[in-house]
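As you look at this complex, bear in mind that one protein chain is not there, while each of the others sits in place.
Letters A, B and C name the chains as they come in the text, with residue numbers starting at 1 for each one.
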C-alpha cells in the first residue's frame, strides 16, 4: 500500500491532489465524490461584489487557454454566510482563496476567514492589481508581496496561510523568499502567465479585456521551472500548479520540489482528471517501490541543495 | 498584387518573414531557395569558440521544445572568415546574431560586424549571461540592456542594429524603452522563456543542463503578448517571434504591432514552414483587400495608442 | 426556480448526475448543406437527459485533430431506448472535427448538463419559434410535449427550404409546423409578428419557446409580454468548463427583483425565462 498523504505545514492531506482556484466549484460534486481529493480550493473571494470582466472571458490556444474572468463574485460576507455552509458538507479540507486590492483589505479578509469554521487554510491570491501601487500585481515584486503576507500573518495567528505567486515577475525566487520571511506557511506556484490571442478576422483581441492569463498543458514547462526555482529558494512547502493533466505531470512537479499539486484547466477538458492523477500517483509509487508519495518531493533537485521541507 | 515588402528602419525587406536565430542555417538551402525569405538570420555568433552545453540539448514538450544548446560555435574570427563567404552567396539581406559576455565585447564584435561586407543588420542577442552582473542576462533589466545597446551604437555608426529581448524579465516594456533610447533600430521580441522538463523514470531534468529555453506553438500566446506590450511602449519597429508556424500566426503578430516576424521551432517540424507563411500572408491580404502587408502592423492595438512605426 | 415565476414549474427531470463517458458513434451523417447529425449509443445517459439540456463534447475527429476545449451541444434526441443525438451547424474547427467522426468511433461526452425546458402538465398547447441551430435545441420539446398530451405548434425560420430540417425538427411528434423563409421574405420580423398574432388569436398557447435568433427572441418576448403568456428561451454562450465553475459563459438576466445579473448559461441555463433574459 502506498501512503499518499502529504503534509503542508500543520495540515495533513489524504493525498497531494487538489483543484486550482477558479477552475473548481461544488458543481464538480455532480461528477465525482469530491472527498476523494486531498483538499478543495475555492475560486478567489474578494472583499466586495465584483461583476467580472467583459466577454469573451476565455479563449483557447494550442494546448491551453487564456482567461480574463475578472474574479466575479458576491464578496466576502456573502461567501461566509452562503457559500461556507455548502462547503462544510465536504470532509476534504477547504482552502479558501482570497484576493484583495490593498494590504489592509488582505489582512481584514484573512482575519475573518481565519475565524470562520471550516476554513482549513487561506490561499492568498496576490496576483491581483495592487491599488496602492499603480495597479501592479502584489506578486510582481518582493516588497508588496511580503507586505501583504506579513499583514495577513499578523492577524491570522497560527492559521495555515498559503500565498500564491505569479509567473509575471523577473525573479520569482526573490518574491518567494520575501513571502517566506513574511510568514507564509506554503507557496502555491504559480498563477497564470500573461498572454494574448488575436482574432485575425476582426483584428481584435480574442478576450474582451485584451490580455489574459495563460494556463493549461502548454504552460507546464514554465510552471515546472518556477516550482524548481522556488523550491530551491525556500524551506516551506511548495504546491505546484500549471498544466497538470496526468499523474506523470504531477510526478514531475513533485520531483521538482512540490509537496502537493493543483489541477486547473485540465478539469475543463476532463472533469475527472484529478481522480486520474490520484490513481496514477498511487500506481507510479507502487511501480517504483516507493512507500510514500512524499518521497518524490524534490527527487530531481540538484544534489546538495535543500529540498522543500514538509 | 499584394505588396509584401516591409521596412525595418533603413532596411527594406522583400517580405516580412525570416528565420529565428539558432533554428536556421545555410543547410536549409537544400530544401528551398532561401532568397524567397525576407531576410536570413544566423545563429548567434560569440566572440570566442564555445563547445556548447552538455547533452541532451533539446527535448520536446506539449506543442513545443526546450533547448539548451549553449551557442556552440567557432567564434567571430572564424565566422567572418569562413561563414560569411558562404552567406554572401544569398541575395536576401543577412542579419548576423551576435552575443557576448560583457558590454565591451558586445561593442567590439558589433564594430567588426558592422565593418564586414554583406552584413545587412546586427541582431544583438542580449539574453545571454552578463559576466559583469553575476551571470544575469543583460535582457533582464533595463540598465545592462541599455548599456550593451549604447556601447554597440557608439561603434556601429548608422549600421542597422536590432536588439533581441528576453521574456525572462518582470517588465519588458521598460527594457524595450531603455534599449530604444540607447539607440536600437528595431527590437526582436522575444527569445525563449525559461522552462523545465523532468524525466520521471530517472528523476533528472530532461536537458543536460537542467533548465532550458521554451519555444514553439505552446509559447505563442506569451510571445504575442510581449510584442503587444513592446509595440505600445516604443516607436521603433518590432520583429515578432515565438511559436509562429502558419500565416495566421504571423498575422496575429503583425496585428499586435510587429513589422516583421521570425519563424523558429516550426522549421524543425516543417522545413518549408516559412514558405507557407509568405504564401499565406499574400493570400490573407488578398482576401482582405489589403494592398500592403505593412497595413496589418498594429491593426489590433488599442485605438489611440501609437503603432510601432516602420 | 424564481426565474420562471409564472410557471407552475414541473421540471422534466431531476438534476441528474453528470457523467464523463466515451460513447460509440452509431450514425454520423450530413444534413442538408451545412448541418450534421450524430447518434450515439448511450442507453442510461439518453434516458436521463432532458430537452433543453446539453452535453459538452470533446471535438476530436478520427484523426485526433480538434480544439483543446470541449464544445457545448444541445440534446437533439434523447429518451429511454433512444440513442443520444446531436444536430449541429458545421461552423469551425470543433464542429468540423465532430462531422468527421465515423460510425464505430468513440466520442467523449460530459453531461447531461444545465437546466432543461419546463413543461406544465396542465398546459394544452405550446408554441415554438425556432431558427437555425435553435431547431436542434427545440426539437426534443415536441416529443416531450406530445408525451404529456400537449399540442405543439411550431414556426420554423430558415434561409430557404433546403435549410429547413422540418423532418429533423418534428420527427414523429405530430407537431404542426409552419415554415418561413428568407428566400421569399416570409421570415421578416413584421411578417412573423403578423403570423404569431394570428396564432395567438386563433388558439392561444399556454406557453411559448424560442431559440436560435436574437430578432425572433425579441419579437416573442414582446408579444408574450403583451399577451401575458409565459415563455422560455434557450441561450448560447462560449463555454470553458460547462459545469458552472469558470464563469466565462454568463449572460445578462433580470432577477426576481428586476436587477440585471450575470448568470451562467451552463449552470442556471441554457433555458431561461423569456422575460428575464436580455437580448444579446
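Quick note on the criterion: a residue touches a chain if its C-beta (ideal position, glycine included) is under 8 Å from a C-beta of that chain, and two chains touch if they have at least 3 such contacts.
Keep in mind the model is a prediction, meaning the values are calculated, not measured.
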Report task. Give the residue, chosen from B:105, B:125 or B:267, that touches the chain omitted from the document. Result -> B:267
Query raised in the report: Which of these, B:13, B:65 or B:278, touches the one chain of the complex that we don't see?
Result: B:65
Requested in this report: Tell me which residue among B:31, B:115 or B:286 touches the hidden chain in the full complex.
Outcome: B:31
Requested in this report: Please give every residue of subunit B in contact with the chain that is not shown.
Outcome: 22-25, 27-28, 30-31, 43, 51-52, 55-65, 67, 69, 72, 216, 267-272
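Simple rule for what comes next: only the chains that are shown with their structure count from here on.
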Requested in this report: Name the graph shape formed by the protein chains and their touching pairs; answer line, ring, star, complete or other.
Outcome: line
Report task. Report, in whole Å, the distance between the mean C-alpha point of subunit B and the mean C-alpha point of subunit C. Result -> 50
Report summary line: Residue numbers in subunit B touching two or more further chains are none
Report task. Note the residues in subunit C that touch 2 or more other chains, in rising order. Result -> none
